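Can you keep this structure in mind? I'll have questions shortly.
Every protein chain of the complex appears in place save one, which is left out.
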Amino acid sequence: MGGIGLAGLVAVVEAAPRTGLVDERYLPPFSAMVAALAEQGATAEFWQSLLETLRGWAAGLTIAMAAGVVLGILIGAVPLVRAALNSTIEFLRPIPSVALIPLAVLLFGTDMRSTLLLVVYAAFWQVLVQVLYGVQDVDPVARETARSYRFRPLTQVRTVIWPTALPYVMTGFRLSAAVALILEITGELIIGSPGLGKQIAVAQTSGAVASMYALVIVVGLIGVAVNVAARAIERRALRWHPSIRREAAS
Amino acid sequence: MASLDPQGGGVVSAARRILLLLAVPVLLVAAWWTATADSTNFFWPPLSQIAGTFGETWFTGRFADDVLPSLARLLAGYLVAVALGVGLGTAIGSSPALRGLLEPVLEFFRAIPPPVLVPILMLFAGIGNGMKVLVIVSGCVWPVLLNTVEGVRALDEVLRDTARSYRMRRRSRLIHLVLRGASPQIAAGARQALSIGIILMVISEMFAASNGVGFTIIQFQRSFAIPQMWTGIILLGLIGIALSMIFRWAEARLLRWYTGLRMSQREG
Amino acid sequence: MTTTPVGAAARPESTTTMLDVRALKKVYEGRGRSVEAVRDLTFTVGSGELVCIVGPSGAGKTTLLRCIAGLLDSTSGEVVLEGERVTGPPRGMAVVFQEYGRSLFPWMTVRQNVELPLKEKKVPKAGRRRLVEDALEAVGLSDVHGAHPWQLSGGMQQRVAIARAVAYEPHLLLMDEPFAAVDAQTRADLEDLVRSLWRRLGVTVLFVTHDIDESVYLGERVVVLSNSPTVVLEDVVIDLPDERDQLTTRSLPRFAELRAHVYELVQRAKSGQRPAPQSA
Amino acid sequence: MTTTPVGAAARPESTTTMLDVRALKKVYEGRGRSVEAVRDLTFTVGSGELVCIVGPSGAGKTTLLRCIAGLLDSTSGEVVLEGERVTGPPRGMAVVFQEYGRSLFPWMTVRQNVELPLKEKKVPKAGRRRLVEDALEAVGLSDVHGAHPWQLSGGMQQRVAIARAVAYEPHLLLMDEPFAAVDAQTRADLEDLVRSLWRRLGVTVLFVTHDIDESVYLGERVVVLSNSPTVVLEDVVIDLPDERDQLTTRSLPRFAELRAHVYELVQRAKSGQRPAPQSA
Partner (left out) sequence: ACGGGQTPSAGPGTSSSAGSPAGATTVKVSVIPIIDVAPIYLGNQQGFFAEEALKLELVSAQGGAAIVPAVVSGQVEFGFSNFTSLIVAKSKGLPLKVVAPGAGSTGAQGKDFGGVVVKADSPLKSAADLAGKRVAVNTLNNINDTTVRASIRAAGGDAKNVSFTELAFPDMLAALDQGNVDAAQVVEPFLATAKKNGDRVIASNYVDTAPDLTIAGYFTSQQTATAKPDLVKRFTSAMRKSLKYATDNPDAVRKVLLTYTKIDPALTGSLTLPKYPAEITSQSLETLSKLAVQDGLIQTAPDLSGLLP
């Protein structure tokens, strides 16, 4: 099913330059991108870059998820903390990672830690906000059940708050996975830490349009793969949730 | 807790709210202030110096020339993104088949970084305001879209059955069931989109811009006007706070039923 | 203790058939767990009849109702309503769900909840207003129009759901334990409300209940279901006078007889007894 | 028709006081709508007593229970449990909520739902296992351990919630219309389950019900509430023998008397009658 959608996209990208809808010097047909990709795929540098990107992305995403979930639950579950931190969060959240680049470089130079900082900073908020909304979604009767049996705070988190917030967390994961990937690539591109982004940048400054899009396709496919994985996890972890229940039944 | 007398309670709780609202920011600003007080680091100027340049940086012409155009583009992009995200998200959330078809394509585009996406957008949208609005849309739409999809999918089955059994027409089912039911989660997405919108407002002004907050910040950054750059970052944060306050006001109105429902049994 | 166990064919009045449930079977398929909720249900309901359904908890009453309402696809067999096979919710039907709390729109006030289906039915504004007010009045909730469902007690929520169905003036009314959450006195009032509505509008009613007295008091027939996997254990005709009244009817000897008979059936159902090969 | 309306002070056995509800008042404050759910409730419950509460729908029974459970702050007045003022859920309490469906965690299986509070109570694994199995067996659900709540019928869900409370072996058991969704036979079984549990464990039980027969059959006392804003209309002592049995007890003349008395009280409550200045 999803294959059909992607095939449609491929067809459009192939046809648009061929029919002159866009100039193929600026957007080459899909086949040219694939040819360039094949060429890239033959180099060790490409695979090395891919690995670097995946590594930086995974590290950043993991840190952001962990911090976002833990802090989200802490802040969300304690109304007082939430009220106290609201304005601070709102202040920090819209500060773009790109504005932080000089500071990141100042702290960590141009190696991957600078990029990691940007990735974590940008991805963290996505998770945090989702968790905050998720925590708020706890059914009052479920919460009272937990309270009446005097569940310890940690048990309440584990058995009531976490499962309720889980659908939100999954969405947060999907959002932050993409943002992390974007910032990883952007960081590599601007700061020059190793990875696919740097390859993209080199292709751009070299005017190698097809190569550039070939790399972009790889980035896009990483995004698609992440989503497939997220959906698979979701089908297992949210088996009880109405959204999965219904679709499993039909 | 419950025995506070109502009049006194109002004053006390208002004072408490203000205290809660300001305590942490005041502490943080104080910490920043003292930590940088004798800073000689070029990139970490004293906060006093930053505060000193704030007014002249932003309120001597730049407000109208840079801040307002940015906010206008942000508003346009944000509204389009929310409309698009809710519309598309409702369709995708209601139809597993459509979701299967479109999701991979959307996920593909979602992973493309703006520095790569923007040149493509420029091929179709030129380099004017339209392009910048489009850049904002291209980033803001995702949290709204994803959350709408999930919110629609998660609708209560009994409510769904109720609507079906009364043969509610497509339109009213959409308005009275689907959108309202998904609205808490849509709000989560719209909230996310707000700050992402501000970020993309900055990013969009890195391309072919000649005015705007983001443009100005980048110019400061490149010309090593570091205190001014910091004022820009602070301005973004303040814009974030202001917009989120507006957002929360609207959200509290639209989701009054939800807060009531969720809180109803915490303290009646 | 004489009762007349009768098949659907032998129903006293030969009205036109409204509903025809034929060899209905429903198996819930789940990962690992597959439950045969309903094995083989066959019965008919005449137009304008009021039929009660009783059976052990978990027998499949709700499942049956949802199949009839066109909300659930059966595994095999079919439901025919006014000559047409049910594939989706039919026109002019109202359902009171067992999960009354979840069937009310929390973002709407009580009034809006009751009014919405009428709007859908394109009832003009003035008529709508009257219907809503009458219905809420009838269930004893004239003073909570503006409240949201979650501000109401359980019984009040249930009555809102009933008011919504009543205001809708359906042809076919399906009620799944609609009075479970209300007090005895209100329950009696609501029973009379259903009876009067039924008589006034000629609506066909399927009424699931656990209260055996209630089933006998309300119904023209009581269909007793076996325990799961479910078949019809007996279709009891309630030959009480049409004009019923909480005091007199319930004190009739025939009422006690019928009541005892149904009670015994339910007990047998619960203990696992199943009918002889009667459905062949 | 002679019954003995007695105040709390005149309770037959002078057990130690477990629960003391004093001038309890609860006003729900909402935007625009402020509802005085409970005006002035005063009564006590002795340790190990089984007290039923009946009253019109919307009278504030659930509100009362939630105040006693420490889940809701009262507007004024207080609830004292074993000498201590209730400010949060006390130790050793179990509640069966009226919204049984929403009180089960959909992400857990039936077994996990029942087991969780026991884990929290640090019951060792073997004991937990036995308690869970016994409780599910007692409510007639030994075969659905692995199912999720949403795969069960309404009545089955309700029984899971009961099993959870029963397995917990609480000192104080609060039940809010716990049998509303089960069939007559199961209901009778569950009534006997509660009675036997009560006698075996000496647990104090507060039992909200709409079924007047049930309240009389189960309780040592029946507290009848007025309609909203609520006060105690009457505190009826049920002077039936301690050893109760569905058939014999229910056919006692005294049972019929008490039943009729409570019924009449509920009817009076519904019609708006309030007690004379007795709570001063």
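Observations on the model:
Note that the chains take the letters A, B, C and D in the order they are written out, and that residue 1 is the start of every chain.
Heads up, the rule we're going with is that contacts are C-beta pairs under 8 Å (C-beta built on N, C-alpha and C of every residue); 3 or more make two chains touch, one makes a residue touch a chain.
A quick note: this is a predicted structure, and the numbers were derived from the prediction, not measured.
The missing chain, though absent from the view, touches A, B when the full complex is examined. Within the complete assembly, B:A225 is the residue of B:A51, B:L174, B:A225 or B:M263 that touches the hidden chain. From the set A:G76, A:G134, A:P163 or A:P194, the residue in touch with the chain omitted from the display is A:P194, counting the whole complex.
Checked against the hidden chain, the listed residues A:L116, A:A203, A:I217 or A:I244 yield one contact partner: A:A203. For subunit A, the list of residues touching the undisplayed chain reads 23, 25-26, 45, 101-103, 105-111, 188-194, 197-209, 211-212.
Looking at subunit B, the residues touching the absent chain are 42-43, 115, 119, 122-123, 126-128, 206-210, 218-219, 221-226.
To be clear about the criterion, only the chains that are shown with their structure count from here on.
Centre-to-centre, using mean CA coordinates, subunit A is 17 Å away from subunit B. The multi-chain contact residues of subunit B, meaning those touching 2 or more other chains, are 156, 260-261, 264-265. The residues of subunit A that reach two or more other chains are 141, 144, 241, 245, listed in rising order.
Those residues of subunit B that touch subunit A in the complex are listed here as 17, 20-25, 28, 43, 96-97, 100-105, 107-116, 119-120, 123-124, 142-143, 146-147, 150, 153-157, 184-185, 187-188, 191-192, 194-195, 198-199, 202-203, 206, 214, 217, 221, 229, 232-233, 236-241, 243-245, 261-266. Partner subunit A is touched in their complex by these residues of subunit D: 66, 69, 71, 88-89, 91, 93-95, 97, 99, 102-103, 105-108, 116-117, 120, 148, 150, 168.
Contacts from subunit B toward subunit C in the complex involve residues 156, 158-159, 161-162, 164-169, 172, 176-177, 180-181, 183, 257-258, 260-261, 264.
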